[in-house]
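Below you'll find the structure, written out as structure tokens, and then a few comments.
Note that one protein chain of the assembly has been removed; the remaining protein chains are unaltered in position.
So, chain A:
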Amino acid sequence: MSLRGAATSNVIAQSHRFHYHKLPEPWQQIVEYHIEAAIDYHELRFVNAYEKQKELVILFQNSMRDWDNWCLHVLYVFMQDFQYIASKADRQMEAMTGEEENKDRYLKTAATLISKSFSICINDRMQLRGSKKWGVYRLSGILLGVYIKLGQLNLCTNVTKAIKVAELPEFYEFPKGDQVTYLYYSGRLAFAEQNYAQAEIALHEAFRKCTIRSTEHKDMILFLLVPIRMLRGILPSPALLDRYPNVRDTYGGVASAIKAGNVRAFMDALDENEQSFIKYGTYFAVERARSIALRRLFHRVYHLLDRPKKILLHDIQVALTFVGLPLSMEEVEWTMANLIFNGFIKAYISHEHLTLVLSLRDPFPPLTLGE
């Protein structure tokens, strides 16, 4: 029934049926809008398609309040189509006029309407069995996706807050797909606020529940989960990377550099995949992993020197030069000072003796996502 893809021509092909057999309102009007939108979409008149879809949505929403939750599946399709067409319309407008002001205007309007549907569902007063509340998580997924596309992360908190205070059935009672979507977005939002501990929990759960058949979704979750785990010093296993080649292409380089403690290789891999990281919003998280690579390097030095109490900064300088990072002595001091400050190494520096004095107990504490 959706407008996308091959289904469109199907819809158009069936359209003639509705000229002869009239349906009761509002269905007749809804179907007419749907067909018109399909035709416009098929002929690449996206702005017109958007307008038709908008009318359809408004009409459907007005009638929806009195309906039972059978209407949810229809609602999902209409909403998905709506945000998709709005995006296409925006891109088409941008290409035609080249204007930067009023960018995304169609998607923004779409967001307002989708938000309305979300409100209708979450505030539904019907009996639980037929309640539209069952649509809350699915709709939240669509809405959050739109807000993220628009870069309006602040509006996302409205959605999550509304869900927190609403009286809803237990999370695990909702369809698994809806759960996974919501967990993914929670994780993504937490990630954007650098709340890595929370993000990891949500994303791990999303990954666990996500069906193995949806490789695209698994990829999306891993794209965020891998850097968070790297910050805890947990690197993706070769088996994982084999199973998800997209993840390997993006994160494989930095992961192996961290494992080897090779800071130079890490910086090179970071540079190489920079555009991908920026695109998925993980650039800063990955950049932070440089400290993990450094820690790894010094951990190996520590063991190589047979766990001494002190290490000469000069020896550290040699190690850094060895992995392709020649630093001046002052820069070496700053490097170590930063690692100590961030809790990667328990030690102190003696400037007078240019030595790193390690803590007697556990100088390389286990990594946590404390920050």
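Structure notes:
Throughout what follows, a residue touches a chain if its C-beta (ideal position, glycine included) is under 8 Å from a C-beta of that chain, and two chains touch if they have at least 3 such contacts; residues count from 1.
Keep this in mind: contacts and distances are computed from a predicted model.
Per its UniProt record, the hidden chain corresponds to "SAC3/GANP/THP3 conserved domain-containing protein" from the list "SMN complex subunit Gem8", "SAC3/GANP/THP3 conserved domain-containing protein", "ATP synthase complex subunit 8" or "PAP-associated domain-containing protein".
Of the residues in chain A, those that touch the hidden partner chain are 97, 99-102, 151, 192, 274-275, 278, 281, 283-284, 287, 290, 328, 330-331, 333-338, 340-341, 348-352.
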